[in-house]
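Missing here is one protein chain; the remaining ones are kept as they sit in the complex.
The letters A, B and C name the chains in turn, as written, and every chain counts its residues from 1.
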Amino acid sequence: MNQTNDTLLLQQMLRIRLVEEEIAIRYPEGKIRCPTHLSIGQEAVAAAVGLALRKDDLAVSGHRAHAHYLGKGGNLPQMIAEIYGKATGCSGGKGGSMHLVDESVGFVGSTAIVGGTVPVGVGLGYGIKLKGTDQVSCVFHGDAVVEAGVFAESVNFAALKSLPVLFVCENNLYSVYSPLHVRQPAGREIWRMAQGMGITARHCDGNDAAAVYACVTDAISSIRAGNGPVFLEFATYRWREHCGPYYDNDIGYRSESEFLEWKARDPIPRLEAALLRDGMISHADIEQMLDNIRSEIAAAFEAADAAPFPLAEEAFTHLYAQ
Amino acid sequence: MNQTNDTLLLQQMLRIRLVEEEIAIRYPEGKIRCPTHLSIGQEAVAAAVGLALRKDDLAVSGHRAHAHYLGKGGNLPQMIAEIYGKATGCSGGKGGSMHLVDESVGFVGSTAIVGGTVPVGVGLGYGIKLKGTDQVSCVFHGDAVVEAGVFAESVNFAALKSLPVLFVCENNLYSVYSPLHVRQPAGREIWRMAQGMGITARHCDGNDAAAVYACVTDAISSIRAGNGPVFLEFATYRWREHCGPYYDNDIGYRSESEFLEWKARDPIPRLEAALLRDGMISHADIEQMLDNIRSEIAAAFEAADAAPFPLAEEAFTHLYAQ
Amino acid sequence: MAIKTFAQAINEALSIAMEQDSSVICYGLGTDDPKGIFGTTLGLQEKFGPERVFDMPTSENAMTGIGVGAALYGLRPVMSHQRLDFALLSMDQLVNNAAKWHFMFGGRRTVPLTVRMILGRGWGQGPTHSQNLQAWFAHIPGLKVVMPAMADDAKGLLLSSIYDGNPVIYLEHRWLHNLKGEVPAGDYRVPIGKARTLREGADITITAMSYMTIEALRACDFLAGHGITCDLIDLRSVRPIDWDTIRASVRRTGRLLALDTGFTTGSVAGEIVARMSTEYWGLLKAAPDRLAMPDYPEATSPTLTENYHIRAEHVAAKVAKMVGAKSDVLELMPQRNHPHDVPGDWFTGPF
Partner (left out) sequence: MAIKTFAQAINEALSIAMEQDSSVICYGLGTDDPKGIFGTTLGLQEKFGPERVFDMPTSENAMTGIGVGAALYGLRPVMSHQRLDFALLSMDQLVNNAAKWHFMFGGRRTVPLTVRMILGRGWGQGPTHSQNLQAWFAHIPGLKVVMPAMADDAKGLLLSSIYDGNPVIYLEHRWLHNLKGEVPAGDYRVPIGKARTLREGADITITAMSYMTIEALRACDFLAGHGITCDLIDLRSVRPIDWDTIRASVRRTGRLLALDTGFTTGSVAGEIVARMSTEYWGLLKAAPDRLAMPDYPEATSPTLTENYHIRAEHVAAKVAKMVGAKSDVLELMPQRNHPHDVPGDWFTGPF
């Protein structure tokens, strides 16, 4: 198989999907003992953005960060180990699912406070600008983040200083169980609001991986060309419950039919079908891809399960840097 | 003299101007011992908004609030006494220049943290909506306030709930000594940003008292008609130093020529000339007006000067409501 | 009296307040969602409508200021944060506005605002979903701070908070929500600023609050079986602190151990030790002491919380040492049979 961007995109999406599904399967065993937010249904954005960014570009994210971490090239075994609370985890077990880091690929960190890393990403952008590199700092965030004052403050500063920051907003219509209409005014278009704050902004179908990729690539070129920050809004949908492994269309805050509509827009079969149609990939290629991913995942979970826990005394380390 | 709205406007502006000038004269005596921010040059907005609001409408403001308090009908002797730190002050000496209140006319309070009363004004609006009255809650604020995250959060909620809130932004180009261009992106129009956040927004020359009045009256009708919040931006200019009684065009953050340009747009002679031209008022009327204001002011300062200070033990009262 | 969970008691208090007073409103993230803030707000929107009970944008600071404004208008808002940690975004409105409004305007107005904050713990909540910063609020003149441990107090203190003329921070520990107790019916109020002595004893005064009271109870009951009797004072309010009750007890026992669910340094427990040391240095029979969380954030991995929290056995060991008893009685202490990072077997995550 010829590794084009599109096949890489597919592969990334599949990898994220299967990792998240495996976490969902394992969660009820009670060995993953931390709040865990899955990205199933939203893989296109993470995969495309990750692919469009260079390895030395930087990224930060929030509570739902597995996909962003993996898309950016983060180390899978270290992520799974972290979720299991093991000493071999990317944060040594201190952080869990909501605190991922892989500096070797520019994934600077994800944290658990809504909006908390938005200014951090902008500060990275300030560093980039000051040092004069052509890196980009990418801030992954959800639709609720734009309600946080720190978002407006951060966008204002990024625009003021024309910083190399890419804001990637995954609008999945919900914040926990709260639909947009109880949080933002009717008729609000998030990307237009960002535009009103003074930055270039666009929106795009977040379940069309190729379109996301094109849109992000454009934005990144513009940023690298020194044209300042760009805000991108992607429409997408989270399939499972906000936090935890299950489906929850039955509990009343959204409908099974809404879910099914969005499931029909699953970004993976969509890209798969296009690639098959165009002869870019064969069914056998896909099987091969899946096999590779499955064994990678199996190995990661096995290693995580087998890895040692941090010693209890490790709780009292790393408070201050020397 | 026939007390039309326009003559009332003039009278309000003159009254505010003369009060502020008297404070400027007295400040160096060392009896006014608190940070004090004068509104000289910006009287049109406070006068027009105060006149357009009903007495039972509510208002909040920030550090530069004398004009807003007076415009809304606040008690002058109590304000001067408060600035002098006297027991007869509107806040009993606890608050000083930056903490004015006169509930009898709906002036709910001004405070010293930039943006601090913006959500308070929105909360008043929520109360109004819940109780179903047709009051309006007016939030006076400066151009720096829109940089504070709490502004975006407050506007979002006001728009979401369609609250009866009037945002009055006096854009005087500076925050302390900082011009707009070090704080907000080039090309930013504040009112358009507010629009992007989902609320009705307009802008207007803040030194044309009649235009301000027309604009505010429109906005208030729309709000009372249940159409939700309105944001108004008024271009204006502060003549004296940010805090304190002096001119400071010599210290370098802005130019004498800029000041002179704005001084030429002084809202008071502008309205005065129009009224004289249209025969709405005579020179004698104006003299009479000035005389009345001067004696009112003299009396207020005399009373404040003569009033007792709060007892030192009063410092330890009013911590908790019973 | 009916047996209710702590969460149900909160729900009942809200419902009663909203029923009898149309100025009470209730909002916060998830207030009307299917989980109803761990069950505490379930059914309220159905009963009182979406104008009085509502979800909110993720705008903690403005929504607090909006509560201040609504309170100034004459409402009695109850705002909830699913974690105290999120409320860090609202310190300006809480401290610069809510706490000071009455004072800085010379007593002209009052701000009857109640802010509920849930204290997270366990199951990998991690560094930013587990902070117990009561010491911060207790340091601020103008705020009141309550920390109920028992279901009846959860109800009684919430009703008192709502009807108090001042801003009250109501801190509820996630590990208490499922605990049950007898809860008086109707508009039951527990006065803010009054502690409750849950056990009486001669050997030592123990002060505790919130979930730490539960651990302290286990320790006291165990020790009582071995001849060591403790005065266990459940503070219930940490601002104001009921000094009279503490004084009376310390005067009697001559020993003091202050417990706290927060970081040790600068804790409310430290304040109690400090003040009692100053006032009663002459009559203390032993050095006063405290047990609180270590001066580290709570990490995520289950093994990293094994030695982190103060449990009944630590309290018992400390008391034994302070009263000069042999501490090998501790080996007799019954062990818990559920993992250390959950309040009970009923808890299976994720939040």
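Here is the rule we use: contacts are C-beta pairs under 8 Å (C-beta built on N, C-alpha and C of every residue); 3 or more make two chains touch, one makes a residue touch a chain.
Treat the numbers as computed from the prediction; the structure is a model and nothing was measured.
J.: Name every displayed chain that the left-out chain is in contact with.
T.: A, B, C
J.: Considering the whole complex, which of C:Asp32, C:Asp231 or C:Glu271 touches the chain not shown?
T.: Of these options, the touching residue for the absent chain is C:Glu271.
J.: For the chain left out of this view, which of B:Ile25, B:Ala225, B:Ala298 or B:Ala315 touches it?
T.: B:Ala315
J.: Of C:Asp92, C:Asp152 or C:Glu172, which one is in contact with the hidden chain?
T.: Among C:Asp92, C:Asp152 or C:Glu172, only C:Asp92 touches the chain that is not shown.
J.: Looking beyond the chains shown, say which of A:Leu70, A:Val101 or A:Leu166 touches the absent one.
T.: Missing-chain contact among the listed residues: A:Val101.
J.: For subunit B, which positions touch the chain that isn't shown here?
T.: 27-28, 30, 32-36, 85-86, 89, 91, 93-99, 111-116, 144-145, 147-150, 175-178, 182-184, 243-245, 251-253, 309-316, 319
J.: Provide the residue numbers of subunit C that touch the chain removed from this figure.
T.: Counting only subunit C, the missing chain is touched by 61, 85, 88-89, 91-92, 95-96, 99-100, 103-104, 126-128, 131, 133, 135-136, 138-142, 239, 262-263, 265-268, 270-271, 273-275, 277-282, 284, 286-290, 295-297, 299.
J.: Spell out the interface residues on subunit A facing the chain that's missing from view.
T.: Spelled out for subunit A, the touching residues are 58, 60, 89-95, 99, 101, 103, 108-109, 111, 113, 116-131, 137, 149-150, 153-154, 156-157, 160, 317-322.
Quick note on the criterion: only the chains that are shown with their structure count from here on.
J.: Compute the distance, rounded to whole Å, between the mean C-alpha positions of subunit A and subunit C.
T.: 36
J.: So, what's the distance in Å between the C-alpha centres of subunit B and subunit A?
T.: 46
J.: Would you pick out the residues of subunit C that each touch at least 2 other chains?
T.: Only 56-57, 59, 61-62 qualify.
J.: For subunit A, give me the residues that contact two or more of the other chains.
T.: Correct list: 147-150, 182-184.
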